[in-house]
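Note that one protein chain of the assembly has been removed; the remaining protein chains are unaltered in position.
Going in written order, the chains are labelled A, B and C, and every chain counts its residues from 1.
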Amino acid sequence: MTQKFTMDTSSTGECRRRTPDIETVREIGSRCSNWARWGADDQLGTLNNVTPANVVAAASLIRTGRVMSLSVPFGSGGPQHPGSGRFNPIHLMSVDGRDFMAGSGTPEERDRRRGYLQNADDILILPLQAATQWDGLAHVFFEQQMYNGYSASYVTSSGAQRNAITGAVDKIVGRGVLLDLPAVKGTSSLDPGYAIGAQDLEDACTDQGVTVGPGDFVLIRTGAMARVRERGEWADYAGGDAPGLGLDSADWLHERDIAGVATDTWALEVVPSETPDVSQPLHIIFIVHMGLWLGEIFDLEELARTCHEQARHEFFFAAQPLKVTGGIGSPINPLAVF
Amino acid sequence: MTQKFTMDTSSTGECRRRTPDIETVREIGSRCSNWARWGADDQLGTLNNVTPANVVAAASLIRTGRVMSLSVPFGSGGPQHPGSGRFNPIHLMSVDGRDFMAGSGTPEERDRRRGYLQNADDILILPLQAATQWDGLAHVFFEQQMYNGYSASYVTSSGAQRNAITGAVDKIVGRGVLLDLPAVKGTSSLDPGYAIGAQDLEDACTDQGVTVGPGDFVLIRTGAMARVRERGEWADYAGGDAPGLGLDSADWLHERDIAGVATDTWALEVVPSETPDVSQPLHIIFIVHMGLWLGEIFDLEELARTCHEQARHEFFFAAQPLKVTGGIGSPINPLAVF
Amino acid sequence: MTQKFTMDTSSTGECRRRTPDIETVREIGSRCSNWARWGADDQLGTLNNVTPANVVAAASLIRTGRVMSLSVPFGSGGPQHPGSGRFNPIHLMSVDGRDFMAGSGTPEERDRRRGYLQNADDILILPLQAATQWDGLAHVFFEQQMYNGYSASYVTSSGAQRNAITGAVDKIVGRGVLLDLPAVKGTSSLDPGYAIGAQDLEDACTDQGVTVGPGDFVLIRTGAMARVRERGEWADYAGGDAPGLGLDSADWLHERDIAGVATDTWALEVVPSETPDVSQPLHIIFIVHMGLWLGEIFDLEELARTCHEQARHEFFFAAQPLKVTGGIGSPINPLAVF
Partner (left out) sequence: MTQKFTMDTSSTGECRRRTPDIETVREIGSRCSNWARWGADDQLGTLNNVTPANVVAAASLIRTGRVMSLSVPFGSGGPQHPGSGRFNPIHLMSVDGRDFMAGSGTPEERDRRRGYLQNADDILILPLQAATQWDGLAHVFFEQQMYNGYSASYVTSSGAQRNAITGAVDKIVGRGVLLDLPAVKGTSSLDPGYAIGAQDLEDACTDQGVTVGPGDFVLIRTGAMARVRERGEWADYAGGDAPGLGLDSADWLHERDIAGVATDTWALEVVPSETPDVSQPLHIIFIVHMGLWLGEIFDLEELARTCHEQARHEFFFAAQPLKVTGGIGSPINPLAVF
């Protein structure tokens, strides 16, 4: 079922195809580039596509008041593997309930000593890319440059001095669209290694009676999370072969002036990459050239069921990041509101 | 300017007043209790007051598409003091941009070796109560019990097994109302130690032409954040004397069946406490007895300006917490949408 | 090759044997108990066995000036498995060298601006039990009590208020003795599940011409670390079946008044436990009843080679813990000096 991306390189009308490589990435990147489109100082990329009118229009999609979270749990049972440089969130209590259940004196005496206040507090240690997340525009560089031509040297041990996540704190609200690919294809989930192309996205729009346009947040379901639930473990969800966006999807997404795209997979793009010599080519094209906001590890299962029940694949979407100074990405709890 | 809370304890019509104490807290707590109101198994408290109809109605407040963040920055420059058990977020880079700017071989050789992928990643260490946040219902106990009568022993080193923040992931969306107290009183900020009472809240509603009702998220501006900006440092913002909700506000808030309340201060309630023998009595009444969701360290300055400009103090509000397994609270980026 | 521990429960001279269980643990624990031996206030346990004279005598073992570290590396490649509640150390740079290799202005200008100082700093996040370590006496409880009868309630979210690691900061210096069990048995490593008994220890002493006495730190090599090196991965080193001390070793170690014991395994004691109903029975007997200091994940390979080369299995030993306030254990870098 794996679809192979090839490129028509014919200038004579004869169709010849070659394996995509770094040159392919450069060509698509160049074609889809948004550098300087919103000014030399821009640090928001495709979030510029969201207008106040988009937000108002999106509000009209709130009709039943049903709200759902698209987040996986942030905890020790998450998808990350040790040794990858990422780890699952570590949640620790600096004070807990049982701290108040013993000690010297009677409970009454202890209560009086502390003015009756008993409070628990907790601490979280997490990679900002640990679970459901946005990749910010300082997350990926290509040849030492990031989105809009900023040097990678702006991202030091102190964080991102350009393209930080903080610019997006009030920008990720608008219309959400679900493209449920397995539903279109009559399967429960796409196969690992399946590269989603333009026609797949087009088919999904047609089948689900939805259009994708400027300022939209496009959520693409591959069914990978359903597989995780089915087998009862994450297994190689993080880093293993997975379905995802393919090189052929880039122009389609670029032309529609969307604001962001997210999937229910770890990498968003297909794994293994279609380019033998380039690792994660779409992270380069999307983040560096397009300034496109990528969401990963979204749980789209309940959303898909709701879209089918309500027979509509559009909804109000709010997935604002935390305002982390110098942040490269952010853990999020994306909401869909119907 | 400090207002003193006193209680009418007369049963004969004669008005006698006494300094509030633990008995006052018990009385108010008992009167405002929501235990068992939504069933013996409830873990959501006042978020039950938000109905789908509330969400739909709130959506109609989105008219101009203006979105604003009510979050302070999460970074080393935050308000927390060391030694308090809380600390400011620690943001670290596990990979940064400059990591790709040197090494053995030419840049081209290095690029080829790593398949052209250059990505930065970051890690955050933070108390969930470090900056703009929700206190969850497992955050405070009274006499070893938390909201709805659950034992404090449910909150162990592994986190909250009852009343965890995860229950709220899809519940904190609805109508937001700003009560701008300094504006009503014609001052720039309330004095430290000022206890906000029912009449203050009533006056604000009248003055600002807004009502507070079931399912609302009530944001109360004291001007404390304006003070921080004015003096250019947090100083004793965390833990020092501050204006905030007083005991007299409890019944007013309870009667209106609100969903949550937040302020621009560190403690939400007035500091020092009105009760010499009880530390933070309103955390006990609100969280333990009412199951009321408390937001702290909100930045309400731009919101206040916008409300005045648009001559309306109501808006769509989304402040969903992260889905932290067993979490006691959550860092948030609350949004107001006009 | 697995040795089975059984107990002679005959009171008539007839030898009957039964599977050890919680009653066995209670019997051995009671027999080997050091509670109250060094006073009701003691928090050091067997470290009381180290006298100044022991230290002076140990110094005489320093004859060639050869020093070696018995520590495994503290890094992401360590033995811990995620999901176990422990994780490998996370090492992060808050400032690194490349931070100084770019920026605005010439290198000279940047140097002048910062007064020529360029410094790197780093941060470590680690379970104190992550790698080579001491278990302190607050690490294990039995029926809610720890060594010397202190209630487990002394160990709160704030750390150990009794039996903390800090008491040992100047106590873990003295004579080290290596008992190299595979060498005695003519094998490269003991089999997983092999329970080391009194006779094994006795044989090793005889074979290696060494005695074990009061105040000694006894290092027991099982060869588990050699296995790790041989297979090139930790695999199930942490938590999997492993050789280790068995129930039969308890009296032998107790009678000799040693100061501490350490092995090259994750658990020190044999896994699986000999007691079907008790998990890690020797942690209970050793730590809770005896107040014995346990060292784990020691790398004894180079030490074993050196002992054989120098034909002596005793040396000066210094394995002082960090002075972690309220600490349960400590990462260490144990040294053997010949």
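Please note the rule applied: contacts are C-beta pairs under 8 Å (C-beta built on N, C-alpha and C of every residue); 3 or more make two chains touch, one makes a residue touch a chain.
As the structure is a computational prediction, the values presented were derived from the model and not from experiment.
Enquirer: Of the residues C:30, C:151 or C:211, which one touches the chain left out of the display?
Expert: The one listed residue touching the chain not shown is C:151.
Enquirer: Which of A:98, A:139, A:162 or A:313 touches the chain that is not shown?
Expert: Within the whole complex, the residue contacting the unshown chain is A:98.
Enquirer: Taking the full complex into account, what residues of subunit B touch the chain not shown?
Expert: Missing-chain contacts on subunit B: residues 76-77, 80-83, 85, 87-88, 90, 93-96, 98-99, 102-103, 125, 151, 153, 156-158.
Enquirer: Could I get the residues of subunit C that touch the absent chain, sorted low to high?
Expert: 22, 25, 51-56, 58-60, 62-69, 71-77, 85-86, 89, 91-98, 100-101, 107, 111-112, 114-129, 132, 138-144, 146, 151-160, 166, 169-171, 173, 273, 277-281, 283-284, 316, 318, 320-329, 331-333, 335, 337
Enquirer: By the contact definition given up top, give the residues of subunit A that touch the hidden chain.
Expert: Against the missing chain, subunit A presents residues 90, 92-94, 96, 98-99, 101-102, 123, 125, 157.
The definition used in the following text is that only the chains that are shown with their structure count from here on.
Enquirer: Report the topology of the inter-chain touch graph, choosing from line, ring, star, complete and other.
Expert: Topology of the interface graph: complete, with all chain pairs in contact.
Enquirer: Examine where the copies subunit A and subunit B touch and state whether the two sides share over half of their residue numbers (same) or under half (different).
Expert: same
Enquirer: To lay subunit B over its twin subunit C by CA atoms, how big a turn is needed, in degrees to the nearest 5?
Expert: Subunit B sits rotated relative to subunit C by 180 degrees.
Enquirer: In whole angstrom, what separates the CA-based centres of subunit B and subunit C?
Expert: Centre separation, subunit B to subunit C: 46 Å.
Enquirer: Report the inter-chain centroid distance for subunit A and subunit B in whole angstrom, where each centroid is the mean of the CA atoms.
Expert: Here subunit A and subunit B have centroids separated by 28 Å.
Enquirer: Which positions in subunit B are in touch with at least two other chains?
Expert: 92-94, 96, 98, 101, 123, 125, 157
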